[in-house]
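Note that one protein chain is taken out, while the other chains of the complex remain in position.
The first chain written gets the first letter, and so on, giving A, B and C; residue counts start at 1 in each chain.
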């Protein structure tokens, strides 16, 4: 077992820096040894901030150097397949941010490359490592609320996504870039795959932001029927202005469970009798999921050290992509879409709800 | 202006007794003078409990006596049209519980009879009179959260509805009997009519309760597109076991608003370190909406005294029925249903989102 | 049993109007038939608002008329003894607001007059009738948190008390006028009499309000040792600006109990990511204890009708006065004061923790 796993971070932007911080600050078993980013300024700034001297404009040059065990991919979604396959071919273990890729074919290519080269693949569904979500999952498994019947999951984010991420020609839009976590969480917590989805979207702020992208939406509401007959709802709102909001509510045969809260800090202040008292709200996702981001990378590094499969697999990433594709088809065609329509086109995935 | 409005209560069961209590305990301007119920035992028990001597098996006989100004109808939905029209023809003002009726034609018959006879008609959407909901409505109107973009409304109830109320052959099922309030609240708070709905249902407990009613469901999830482009979700779970739950969450262009809570009492007890602390939950709808039930009847009586239109109209009741019918059609046909499909069949209702 | 108890309200100001509303709106068994107030304008305004034609400047003249069964006394504390004794001598049942009186001798005179004339006496400790407090009491009695060891009770109010109420020459100050409820609640919930008290006070806002009253304070902190060895704390802050705040926390041998909350309404709004979300706070005591005020008068009227002793007795009122007197002596002399020092001077009260 290697004492320290050396990591090359691909993508030195905001999400990348969250993982860079984990590796340099909170993870003695992992070491950030190299950075890849095509933008020179980003590369220099992040390299300097985290004291990483090995800096590369491309993954090819980083692989040519090669003194690392694993990569963490935090680049835009449309680059994932090429980078992940290249890293796998280079024999590097892969931590890949969500969404996994744009299509099921891309997902399949990544999964196949990892299997072919015997490297591990973990998807960036950090909510599974959040103390709240993880405890909730255990309690559901233990039967505390009985068989889950209905789940509602939401992700509302404060800021406008970058142009590529809200354009269906370069991404799968908010359903993928913002709500990937909800697609994964609902399937994980319910223990069943989505079978049919129906989606409505709305565009309230596009005009104010001079966005004329076709089919742009800033609100989305998903209705899911799971294979086991249970129901699910996902909502996405971005930008929502009021904070970063990620919560789940589940009704089981025996009761209700709520996971997460908007309260961002246990400090309450009241100074205005007519208005009320004020409680801090979560402002950003790194703030809300601080421990989850640390724990998911800790898990990835430990999986490499012990040669065990990560708890969040390529199949999990693929299922989230499948949900997104079905959902997008639904609102574009204004009809419910069966997951089988999406999956059949790509060949059946593995059956198990929980991945490999 | 009559000093005291005399009321005949039609339906002396659970919902009827809630109103009977308001009239006898909390409303000096209203007086419960007569009861109508076909079940002799119920009639006797409720009459005795509230000290009402005038007791009738039928509305006909009550009208023959005739010493009252208004009726409150709390009987099963399928009886509403006949009773309401008869009361209107008798010149009595009408407070009618939700759902208003089974079909739009029935709704229209009631509305027409009331107009023809110059009597007032108020629907039993008491949430509009709840201090929380009423304050929330005012704050939305004042623009506090900007233009509402997305609403989620839920009603989960603890007990199994009676057989007639869960059978699509004798009622419109849970969507109507439990979720009528959500249909009304979402339209009222969003200030827009529903334009298209999609519904999924699930049946988790039917077998355990030996229910073989066709199309029975105990979980329902509605996806709504409003005419103004906003989105909405309604969930219904019955029986949900854990309490009586009625909450709304709205995302507007400027922020979030949550209305209602599951906390039923401000007493918290912690005695088990491994488990946590325990907070009372609302157990029943009379408990959750205690003030709302008092305030809606107060409003009805005051409307009669002052000859003003009640704030919740027959059109509001008709819209809730239209949503239910569209929703039921949706899950039976597994497709989104436009409200116009329902409304066209019945003739267009008035346009305004807020009723007459 | 009289069908309706006729009540004369003595004191037509703010507190009086709360009870007037209960009698006219929420209590069919009670009827407000007369008002007494020496201020002509107040008398006319309140009389008009509640439709009471019998209006008197003095209790003497009201008694000369005499067509009522009971009085509710809501005048300033220093008038209680004379009015209560006079009403008792006139054979009227008495509901007396807190504080009962200025001295134990005055309390004794009231109690004796009531006993001598066979009239009932109830003190205005409405918290005992609040649904939260009442449920908490029952759960403590049932042993849910075990033997109570430590209690903290607070009353913080938004507005500056009137001049007479903050001057130790005309009242017992905030400890009495604001914190009487805490003296009663701690003794009631702990099931033990206070044995020794120590009090610190502070004056932060007197100068800004041009108050040069000797010994004026706007913050007070009481430390209590109960006769059974348990501990207690009372805090008073007035004016506190931020709302009306009345909460209790109890630690028992088996756990913790919290009673009450500052949340005044179940509507939460978040529109400012940097600040957080805003929850309404209780603004006033009539708002916080709306049901308690209704239920205590309902209890008083029912006690008269059934000839049973009210649950809150003159002895309860006397104990609160004793605590106040010991507390005031404590901060004036900067030392702990035993209740026996106060009680001995007045003759021993009855022993039982819960009054008569």
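Everything below uses one rule, namely that a residue touches a chain if its C-beta (ideal position, glycine included) is under 8 Å from a C-beta of that chain, and two chains touch if they have at least 3 such contacts.
Predicted, not measured: the structure shown is a model, and the values here were computed from it.
In the complete assembly, the contact with the undisplayed chain comes from B:274, out of B:3, B:142 or B:274. Of the listed positions C:202, C:309 or C:332, the one in contact with the omitted chain in the full complex is C:202. The residue touching the chain not shown here, chosen from A:11, A:157 or A:270, is A:270. Per the touch definition above, the residue from C:58, C:215, C:235 or C:272 contacting the chain not shown is C:235.
Mapped onto chain A, contacts with the missing chain fall at residues 24-26, 28, 131-132, 135-136, 139, 144-146, 254-261, 263, 265-272, 277, 280. Taking the whole complex into account, chain B touches the unshown chain at residues 158, 241-243, 262, 264, 270-281, 283. Chain C meets the missing chain through residues 147, 149-150, 152, 156, 196, 198-205, 218-225, 229-233, 235, 237, 240-243, 245, 251, 253-256, 262, 334-336.
Keep in mind that, in the parts below, only the chains that are shown with their structure count from here on.
Both copies, chain B and chain C, contribute mostly matching positions to the interface they share, with over half of the numbers common to the two. Centres computed as Cα averages put chain B at a distance of 40 Å from chain C.
The geometric centre of chain A is 57 Å away from that of chain C, both derived from CA atoms.
For chain C, residues touching at least two other chains, in rising order: 270-272, 277, 280.
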